[in-house]
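This report refers to the structure that appears directly beneath it.
Only one protein chain is missing from this complex, and each of the others stays in its spot.
Moving on, here comes subunit A:
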Amino acid sequence: MAIKQLREYTVLPVLLPGTRNISKAWHYLFIKKHVTKDEAESKTRSLFIVNIPVGANFNNMKRLMSQVALGANIESFQACEYYDPDNVINYNMDINLSKLSNADFGEENLRDNRIPVGCGVVTFLDRDGMNLALSSIKKLVMSSKSDCKPPEWELFTDKETGSSRYLGVNNRLNAGSLSKDVYSSMKAFEKREHEVEEELKQMTETVDEDGFTVVVGPHRKTKSGIMGSLKTLTDLEHDEKYSKKIKKKEKKDFYRFQIRERKKQEVNDLLKKFKDDQERVRIMREKRRFNPY
């Protein structure tokens, strides 16, 4: 017997249509009420669906709802599909390269409140519609009778697959609209940049309680630039250039003990290398690297 409820989710099996090459298959949707911080359970008019099929959109969602719950009208459908050609994107976290590359005037991430990958949110016109849909889905799932027709999910219309989908895929951009785009976003960038400069200017002008002002060089552009330039002493010790400078001043072969120490060091190094090599050969022997046949 198939499972019908998984934690707070209702499991709705839908039938994917077959093609001439592959038979029909069951697909499982996990459905619950959509609850967010802003929208309490009592107020929501959306359902949260886990494991949406590929290419799920408003139309095929609507078609599904019309099969299971006539009269529940949906207003919108949002989804986040897994799509990662390089296999490097981590959907569990947001990465905003713009902000990372420049904390001061990077672009804010515009999309927030993101839907988890592979999930979708159906919003109904009203709460009643949502409730109707959910209850009829539950009813459908719970009914043990096998005579009722399982809902079907139509993945694509013909126009969305095959040659019509893939012929002539290209990334060409329209030069005109692209230049407009670039223009507007560069304007926005300049504005942000300007704001930061203003802030910096303000800093130089304000006198703090003790009567100090921040000194800013003519090439400084950002606040974090100033903060970043203050190196602590520990940083300095790690700085190669600095330590080289210090070391250059020392004379290395002045005292006898220095020469002695150096020689000892040399012999020890030699010995260490020898031991390392012995170890290496031992490992190679274990791997039978010396068998010439």
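Here, a contact is a pair of C-beta atoms (placed from the backbone, for glycine too) under 8 Å apart; a residue touches a chain by one contact, two chains touch by 3 or more; residues count from 1.
The rule is short, and it goes like this: contacts and distances are computed from a predicted model.
Name the absent chain by its UniProt protein name; which of "E3 ubiquitin ligase complex SCF subunit sconC", "BING4 C-terminal domain-containing protein", "U3 small nucleolar RNA-associated protein 22" or "Eukaryotic translation initiation factor 3 subunit B" is it?
Looking only at the record, the undisplayed chain corresponds to "U3 small nucleolar RNA-associated protein 22".
Among A:L70, A:I89, A:L125 or A:M142, which one touches the chain that has been omitted from the display?
Once the missing chain is taken into account, the touching residue is A:I89.
Residue-wise, where is subunit A in contact with the chain that is not depicted?
Within subunit A, the residues that touch the unshown chain are 2-3, 6-7, 9, 11, 16-19, 21-28, 30, 48, 50-51, 53-55, 81-93, 95-98, 100-103, 105-107, 116-119, 155-156, 158, 160-173, 175, 178-179, 182, 185-186, 189, 193, 221-222, 260, 263-264, 266-267, 270-271, 273-275, 277-278, 280-281, 284-285, 287, 289-293.
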